[in-house]
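Quick one: this structure, given as structure tokens, is what I'll be asking you about.
Left out: one protein chain. Kept in place: all the others.
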Amino acid sequence: MPGNSLGKMFRITTFGESHGPMIGVIVDGVPAGLYISKEDIEFELSFRRPGKQFVSGRREKDEPEIVSGVYNGRTTGAPLTIIIRNNDVISSLYEEVKHKPRPGHADLPYIMKYGYENWDYRGGGRSSARETASRVAASAIAKKLLMLTDTVIGAHLKSLGPVELDEDVSFREIFCSKYSPVRASKKWLEEKYEELIKQATVEGDSWGGVAEVIADNVPIGLGEPVFDKLKSDLAKALLSIPAVVGFEYGLGFKASKMKGSEANDEIVIKDNGKLGWRYNKAGGILGGLSNGEKLVLRCAFKPTSSIRKPQKTVDLRTSEESTIRVIGRHDPAVAIRGVSVAEAMVALVLVDHALRSGYIPPVKLSEDQARIIEEKWRRYVEECKPMQESQ
Amino acid sequence: MPGNSLGKMFRITTFGESHGPMIGVIVDGVPAGLYISKEDIEFELSFRRPGKQFVSGRREKDEPEIVSGVYNGRTTGAPLTIIIRNNDVISSLYEEVKHKPRPGHADLPYIMKYGYENWDYRGGGRSSARETASRVAASAIAKKLLMLTDTVIGAHLKSLGPVELDEDVSFREIFCSKYSPVRASKKWLEEKYEELIKQATVEGDSWGGVAEVIADNVPIGLGEPVFDKLKSDLAKALLSIPAVVGFEYGLGFKASKMKGSEANDEIVIKDNGKLGWRYNKAGGILGGLSNGEKLVLRCAFKPTSSIRKPQKTVDLRTSEESTIRVIGRHDPAVAIRGVSVAEAMVALVLVDHALRSGYIPPVKLSEDQARIIEEKWRRYVEECKPMQESQ
Amino acid sequence: MPGNSLGKMFRITTFGESHGPMIGVIVDGVPAGLYISKEDIEFELSFRRPGKQFVSGRREKDEPEIVSGVYNGRTTGAPLTIIIRNNDVISSLYEEVKHKPRPGHADLPYIMKYGYENWDYRGGGRSSARETASRVAASAIAKKLLMLTDTVIGAHLKSLGPVELDEDVSFREIFCSKYSPVRASKKWLEEKYEELIKQATVEGDSWGGVAEVIADNVPIGLGEPVFDKLKSDLAKALLSIPAVVGFEYGLGFKASKMKGSEANDEIVIKDNGKLGWRYNKAGGILGGLSNGEKLVLRCAFKPTSSIRKPQKTVDLRTSEESTIRVIGRHDPAVAIRGVSVAEAMVALVLVDHALRSGYIPPVKLSEDQARIIEEKWRRYVEECKPMQESQ
Partner (left out) sequence: MPGNSLGKMFRITTFGESHGPMIGVIVDGVPAGLYISKEDIEFELSFRRPGKQFVSGRREKDEPEIVSGVYNGRTTGAPLTIIIRNNDVISSLYEEVKHKPRPGHADLPYIMKYGYENWDYRGGGRSSARETASRVAASAIAKKLLMLTDTVIGAHLKSLGPVELDEDVSFREIFCSKYSPVRASKKWLEEKYEELIKQATVEGDSWGGVAEVIADNVPIGLGEPVFDKLKSDLAKALLSIPAVVGFEYGLGFKASKMKGSEANDEIVIKDNGKLGWRYNKAGGILGGLSNGEKLVLRCAFKPTSSIRKPQKTVDLRTSEESTIRVIGRHDPAVAIRGVSVAEAMVALVLVDHALRSGYIPPVKLSEDQARIIEEKWRRYVEECKPMQESQ
């Protein structure tokens, strides 16, 4: 049954396998009039791109092509399709995988579900994290539209393996973690993370981590009770990322250890005269609705399943127990690149709900709106460019 | 925009407010031929019912009425509607709430979204946990259908405030937590939980907790990549429960602290000759698909927001800061009753995906299937009855 | 699989069988702040009510109860549920039907699909036209919301059996067919229709007919290419009415006999300075989008299947050919009451698309909007009341 679409008013449908000719995404529901260019999408993809230090060695240029929905540089209201060709594909690295499902991977469940004879094992096929590039590509459009409500999203790697950020961090620092090749929001943290990564690489092992995403200026009242609450849709979107095994927002699991008098927040009049909450303990969501405070959520990534260390598995040809050393080209910690994917998923959910709640016009932008979005986007890109180069 | 429906092939739509004439649910997608009675639904509701020791004092009989979709004791394929009248309603307890939004509650976000003038504040209106009775009612049908695949769901309160179960626990013990008024799976734990509850009641405070849900005999391959993965739909469903602020499955957040060589599981040949995983570290879901191992997931409940202790809020009449002591009748730990709601949500997601994957016939049950389900259900009820009475 | 919901932003889910305790509808997606009363719904239902001259003798009071989603006379944003109890039920009239499926009815297909043992034959069960009362009830809310765009819908019986209106008719005349017990838009036509009906009643037979629906002031640009075009969603909605076997808009089937130079319309500057079409040959829809001209569509109703004349069928007990004379209480021409149902379906589709295109705020109405709607609605009711009484 279909499962490759997400969103009700801003709806993405992704397609493509790791070692097929291309991956891509159809974005349906983009209002007409938005300026959008290949460069806008490339820009967002640049923060996810493999082939950098500390991540997988696969050298994909990730060059997006917009093949529908845009005319003369602006969206037309028709479905917007982006394709990204797969260039740097070495399927031969996966020959062993064909017979020996990799522990921690989707290999065996896919075989169980779809049949061994129908399994595209090359590079993980459809279950490969390569698919997430489509999501990040689509998120460029989401982020541009969110300029209309001044919503900006920052994300960083809050913990990597045993190392966790345990001091205060500003939205600015989180946002600027784009500067860091390991998405650390503090310099000292970056060093510690890099050390862990190097050590794991040497050992042929990997680390898990926690990505934290913050969104500023989230429109008030996003979320539709009782099942399409903002927290529900965010949880679904984040759990749809490969390797994500947990989600929490606000106090999250810590709240389960607390008393009501600790976990409840105080309702106050803010300096701007508006009602709000003193400490934002709820992470910006109360009653399932955005409440005007910063959105704060985290998701747990398990360690990269592909490791060089030998692991026990079964040889499907002989049905005998065997071992495998996964050789492909893999991230020592998927959580690092996962940060930008988590950020993308939050953008996709927020823009969907901003449309659902009427904050963004569903059919077309006015000329003013289109222009303002473009100006804000230019400033955003300018601001982020040094970060892009630093990585 | 609509948000009150969940599921694609087994689709529930709930309605009703805490202090309206009734709450209810339409279940669309139930195959014809299933035996279903008011008693079946009442049975499941009995484990959630307020008015017991350690939970809210509201005395609702929770008497469900099936008003459509069943003829001569069997489903007809038409939408099945269950209504539950609200009887024990004391709206006067909420007069103060009308002007003083309760910290930690949906009050203020609902006002922000829908307008103060349209806010049904009585008993929390639509945001009340009362709505979850509709879900539990619907879950009786889900659980009966899941008898076809021998899928059984157990759930317990894994931690309450600072007290956490830190020893091995069997599926049987978890299942039998229905015996416990605080949903503890061990006797010593029950005592500790009860103590905490009593103390909180005295203090006019509340506690958070973690519910763990285990499902045995989950059909293999449930979940639809890449967005309707089983983990995604479970996360969405569980986060849609009021007061749930976190979700994890398998190793969950702990995996984020681990190395790949620790977090990966071993693929082995089981005693029955089938492929499987040695330790079920993945909690029954790999690649987003159920893998034949037990489903293991947890969700974090924040402490009950309604506490008698005075809390800071704002009086909407004067726009001045004020305090409120929430007096209604509330659970000292929503997590306790939350256990049965979490269990219900898991049942609803599993049956939806079992239908999506073809494990349950979409249109009608054969006579054999209907009879087998009924027999298994009778055994299940007999088994659980002593638990019901012990509470 | 679920099939009892319609609409994406204004979503109705109906439930209930002809001889069950009640029928009803959940309307999800109604913005908060709309004034709505039981009387508003009763008013719309009055034009569909059976128990009048020329239609079925079943005496249903059709008294709607709003059981959720409204507080203090205004919608809250929560799902709005309306129930209508079934009172005048005589199931004994259906004893013969149990074994002899009625020609032209859903009896045998329902038995084939859901199983004989699960078939609620009483009054046609779920397939009864009784279900359409839920749709008309929901359409009251749709029509009120459409007051915001001044959209008004008129409908009449364009033909009954061999008699067809073949002269010009104004929107006003069509709208005022509510005065007529047979939904005729001209006095001479009314007489002819009544004669036909009387004759059919005497013969124990029935007639088919064509309902025409016109909507004035339809917002421009409704419809979402390429599958949710306005014409597509209208066709689906109208074909979902029992006994409807055909749909056309604008020139409809006549266009298939024409040349392009005849069927094309002229694009002109209207007196108000706006672009438009000279003759509205397209019936208000071009490219699948509403184009600002009046919406004009028709649907064909087959004759009432329930007739007293003996018809050939098979006795399911003996598997031998047999005959049946259907005795229940039935309309001699379902098309008559079908007019109000067709009108309701058009309202439901238009309001859904008006929401999708941003003409109606998705979350809540402003105080001004709520007031203006109410004023216009009052005028509409006042205008229609004499029509109600005349029937």
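As written, the chain order gives the labels A, B and C, with residue 1 at the start of each chain.
Operating definition for what follows: a residue touches a chain if its C-beta (ideal position, glycine included) is under 8 Å from a C-beta of that chain, and two chains touch if they have at least 3 such contacts.
Worth saying up front: this structure is predicted, and the values here are computed from it rather than measured.
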Residue of A:S37, A:S68 or A:N280 in touch with the missing chain, whole complex considered: A:S68
Which of B:P21, B:G204 or B:P362 contacts the chain that the document leaves out: B:P362
Contact with the hidden chain (one of C:V97, C:I307 or C:C384): C:I307
Sole residue of A:S5, A:T149 or A:N280 that reaches the chain not shown, by the stated touch rule: A:S5
Absent-chain interface as seen on subunit B, which is shown: 8, 78, 221, 225, 356-358, 361-363
Subunit C residues touching the omitted chain (full complex): 1-6, 8-9, 14, 101, 103-110, 112-114, 126-127, 131, 159, 161-162, 200, 205-210, 220-221, 223-229, 231-240, 242, 244-253, 255-269, 275, 277-278, 282-283, 286-292, 300-307, 309, 311-314, 319-321, 335, 356-357
Residues belonging to subunit A that touch the chain removed from view: 1-5, 7-11, 13-17, 20-24, 26, 28-29, 32-33, 65, 67-69, 71, 74-79, 81, 113-115, 117-120, 122, 125-126, 355, 362-364, 367
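Quick note on the criterion: only the chains that are shown with their structure count from here on.
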Numbering shared by both copies at the subunit C-subunit A contact, with half separating same from different: same
Computed distance of Cα centres, subunit B from subunit A, in Å: 28
Chain centre separation in whole Å, for subunit C relative to subunit B (CA means): 39
Intercentroid distance (Cα basis), subunit C paired with subunit A, Å: 46
Sites on subunit C at which at least two other chains make contact: 8, 78, 362-363
